[in-house]
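Single-structure report; data block below.
Removed from the display is one protein chain of the complex; every other protein chain stays in position.
Here is chain A:
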């Protein structure tokens, strides 16, 4: 185990009030994130995986306090930053940054990329001389693989992959400790995806970055992450070290997800056992009682309907002590497999 985690999230809940009903405005709660806890260590990549609408992005934003959480705590290097105002957060913003899914939408079309990358720097160091800002920008462009002579170009003059590099340069220029990557490659071509992933990996090694890597692509996560957290309907299903999660997934949901990853070998792919889940993701406004996954689970019984399973650390000797699963049935399932 490393020293104290850089970021610690305890029982984080983000609920949004929504209007339901046509005539009377009945306020209901959309439970986007419903009690998530995790730790992020220095230099580590924690991947957050789950299907659309499971609260991945909301979680990422709540961690950065871009959204206010309803309950729970976000502890940043020992400091509880939950509910900090915009002003109180400002000095901390240079330590934590975010990279977005849509590379072009995350860049202001009216600014040159030099201005875009320089903005965080100028915001946090208003007295820094212009030449120094510029040389830092050029240096950072070089690091992320952009030609520094492109500094005066505009975002629409770049390809998607290059735009994502600009976004990374903007996030990196303050040399933050944590970057939340909100599906940074899902809008890119596969070949470009690899480049961006490798770039993030290099930056992590070079600067000792911690990454919170949000994605729904398990192949990419396997490549970049150290640990993986599986999210379903705002709840954590399973957290484990990468290899353990991929080799012996314990939660039925994780098993289904992993069985869906395509294997780049047609023969193996054809004979692969595939677990197909029935039904759709239930509404987060009205989640199922007990275990949220039970409506689609192959093993669910009455206990799953009554009690919400806790996230328990596996006690078997053969697994690492960091493997946690939230399932009543995981021991039985493991035995029968």
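By definition in this document, a contact is a pair of C-beta atoms (placed from the backbone, for glycine too) under 8 Å apart; a residue touches a chain by one contact, two chains touch by 3 or more; residues count from 1.
In this text, contacts and distances are computed from a predicted model.
The chain that is not shown carries the UniProt protein name "Oligopeptide transport system permease protein OppC", picked from "glutamate synthase (NADPH)", "Glutamine amidotransferase type-2 domain-containing protein", "Oligopeptide transport system permease protein OppC" or "Acyl-CoA dehydrogenase family protein". Residue-wise, the contact with the chain that is not shown comes from A:98, picked out of A:47, A:81, A:98 or A:144. Screening A:64, A:188 or A:230 for touch with the missing chain picks out A:64. Looking at chain A, the residues touching the absent chain are 61, 64, 66, 86, 89-91, 93-94, 96-98, 100-102, 105-115, 119-120, 123-124, 130-131, 134, 149-154, 156-157, 167, 170, 174.
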